[in-house]
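Just one protein chain is left out here, and the rest sit where they should.
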Amino acid sequence: MNDMRIVERTVSTDTAKMTARRAQVYYGDNHALKDVDVDILDKTVTAFIGPSGCGKSTFLRCLNRMNDTVASARVMGEIKLDGEDIYDKRVDPVVLRAKIGMVFQKPNPFPKSIYENVAYGPRIHGLARGKAELDAIVETSLKKAALWNEVKDRLDAPGTGLSGGQQQRLCIARAIATSPEVLLMDEPCSALDPIATAQVEELIDELRSQFSVVIVTHSMQQAARVSQRTAFFHLGHLVEYGETGQIFTNPKDPRTESYITGRIG
Amino acid sequence: MSVGLISLIVLGLAALGFFLGRQKALSSVKGDARLLHSLPSYYGWSVALFTAVPAMLVMIVWLFVQPTLLETQVASTIPAENIAASGNISLVMADVRRIADGLDLVAARAGLDEAGIDALRADFSDLRGRLAEVGVALGANVDGAILAAAKEYRTYSNSLRLGMSVVVLLAALIGAGFAWMRISPDLRARNLVEQFTMALLIGCSLIAVATTAGIIASLVFETWHFFQLYPAKDFFFSLTWNPQFRGGSDLGLWPLVWGTMYVSFISLVVAVPIGLMAAIYLSEYASPRMRATAKPLLEILAGIPSIVYGLFALVTVGPLLRDWIAGPLGLGNSSSSVMTAGLVMGIMLIPYVSSLSDDIINAVPQAMRDGSFGLGATQSETVKRVVIPAALPGIVGAILLAASRAIGETMIVVMGAGAAAQLSLNPFEAMTTVTVKIVSQLTGDTEFASPETLVAFALGLTLFCITLALNVLALVIVRKYREQYE
Partner (left out) sequence: MTDASLNPAAPKSLLTADARTRNRRAAEMRFRMIGLSAVLLGLVALVFLMVSILGNGVGAFRQTFVEIPVMLDPAALDKSGNRDVEQMKKVTTVGYGKLIEKALGAELVARNIDTQGLTSKDIMGLMSKEAPADLRNQVLANPDLLGQTITFNGFATSRVDGFFKGRVTMDSALRDSNISPEQLTVAQAMADAGLIEVKFNLSFLTAPDASELRPEAAGLGVAILGSAYMMLIVLALSLPIGVASSIYLEELAPKNKWTDMIEVNIANLAAVPAIVYGILALALFINFAGLPQSAPIVGGLVLTLMTLPTIIIATRAALKAVPPSIRDAALGVGASRMQAIFHHVLPLAMPGILTGTILGLARALGESAPLLLIGMVAFVKDYPAAPPEGLMQPATALPVQVYQWTQRSDPAFVERASGAIIVLLVFLLIMNAVAIILRRRFERRW
């Protein structure tokens, strides 16, 4: 644990982008997430940490209603985006997901060209009025994902032909092309090598200036490196939530301390 | 001795060999089985296998060779003018065979012995009448030379039959004796039996190869015969199909290929959209309960034999289309039509397309769908823009397989498409297909060696090549597709 660097960063805003109150998730009869209360701040990187099966990914998937695609999942409680309940009957999850983008554990580029991968979101949401605008969106997104220089000469090449790290950055570019307000990342580096991981982490830090980023990670070092706020989940409970520095140096809950020092997990 | 009896005897010998072999092995070590290399029953098996397998093989080979031997031997005794009178040696031989069988029956009924049969004379013992009594109806009175040939046929076939019995039983006994002599405590009986079994297993798996070889050989051989009698150029390039009983037929391939393609096309137009959309609905939208009911129900369609579809086309769909669509629109008044056959065949192919596509759509990783949903795509957008493009090669493979089935389908077109070979665009007209003509040319009354019959083999070869090409192409595409996601 001696390599754990806690980067002192200021949290830029205190306005809550998303709020969760008494959020519950059931998979069939299995109560996977219990009474979670979290405020996710705007323009901040929030990390969810905890041992496997603790509910951190489950909670992440609640935030853009990806759990809707799992037939047995039921979500209860209240989760709000900008004060509006995202589980309200009138909310179309499709519109919600355009505002809350997601990047997955394994890079999953579509079997299409790099250009088409990035253009996919803007196309289905009708964000561009013509080819020139679409080109601009693709270019901006790839630049923001720090991939533009590597792929600008082969935008027509298949996205599946890139290296693992490039694929993941492509997926990030794809997600930010729809101009989301929140970006959810589910262990985005777990399938990547250290160099690619470093690139993606650097990228996450840059993205913070525009979106609120929520990242689920298995690695405490990563949480410490990229996040300003950290939530620790254990057995479906949110155990502790606070500033990253405080969680790692001065945890209030003994379970958090045990996890950080490597006794559980 | 009949084949069944010989087989029984050989099996009996093998069983006996089993016990003797086991006995000998045990007695050679004074009943202490631990001193044997293998378990005692393996010694028994080694004898049984050596008894039965070579003998059975000899018998099978003999049964295949015997008719040819018999024919050539007897055919050489028939005078040339008899052959000329019937026009064809195979027709004469058919008569000879029937008379020879009839003689057996006559002899059995009248209690004649061999000498009595020899004494039968065509001219004064009213052979035709006596044969008719035992159920062998002949078109004309029995000719002396033919009767002689028939008698020759009987004696020769009897001696061949006897020869077979002797040789087969001898083979069994020699095998049994050889294996029995070899038994000693040191004999590696288990290895021996296992090697033998292995050879049997390999032999069985070669039957599949032999089947393919048989198909290709019989098709190519008879097609070659056909091209001796009818110019290949006309077969491949003529646009008329007009077989005649008395020769001078036009046997052009194209009207049949056109009919085949037209029917297959319509069937795919029906089956592909319905099958594909059903697969998409069942795999992406349907609740597990609906999927569990609808999928097996649809697959019932695949389990129904094609004769059922044929009858459906003939008695229900054909008249329905004629009375409600073709008739009122003035497009035709035939109940068998390309549309009838195509529509019904399309129904048959729905489950075929849907279950193949279902497999392929399910093979698209969930991560692809998640990626799309995560970007805010609706389910239909995900299906149309991500799942289908990703599954496209596999779906193309499935469609090719369905096409190959449509082209090779026989009963539906025989009963639903009609028999008129023509190049027409009107789907409500009767047209015919390659498979229909294979059936009609091979079940007709024309003699076998005429081009009108042999053309069926050329058609069969064409059909075989087309479907094989489609299948291989489809398999390659599907295999490549699966590798992509494994």
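Order of writing sets the chain letters: A and B. Residues in each chain are counted from 1.
Note that in this section a contact is a pair of C-beta atoms (placed from the backbone, for glycine too) under 8 Å apart; a residue touches a chain by one contact, two chains touch by 3 or more.
Values in this document were obtained by computation on a predicted structure and should not be read as measured data.
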item: Among shown chains, those touching the left-out chain; value: A, B
item: Hidden-chain contact residue, picked from the options A:Val94, A:Ala146, A:Ala198 or A:Leu235; value: A:Val94
item: Which residue of B:Met339, B:Ala421, B:Ile438 or B:Ile477 touches the chain not shown here; value: B:Ile438
item: Touch list for subunit B against the chain that is not drawn; value: 2-4, 63-64, 67-68, 71, 190, 194, 197-198, 200-202, 204-209, 211-212, 214-215, 218-219, 221-222, 273-278, 280-282, 284-286, 294, 297-298, 300-301, 303-312, 314-316, 347, 350-351, 354, 378-381, 383-384, 401, 404-405, 407-411, 414-415, 435, 438-439, 442-443, 448, 456-457, 460, 463-464, 467-468, 471-472, 475
item: Residues in subunit A touching the chain absent from view; value: 81-82, 84, 86, 88, 90-92, 94-96, 98-99, 124-128, 133, 136-137, 140, 178-179, 210
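To be clear about the criterion, only the chains that are shown with their structure count from here on.
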item: Whole-Å gap between the CA centroids of subunit A and subunit B; value: 60
item: Residues of subunit A touching subunit B in the complex; value: 64, 66, 69, 71, 94-99, 101-104, 106, 108-112, 120-121, 124-125, 171, 174-175, 178, 184
item: Of subunit B, residues touching subunit A in the complex; value: 287-288, 365, 367-378, 381, 385-386, 389-390, 484
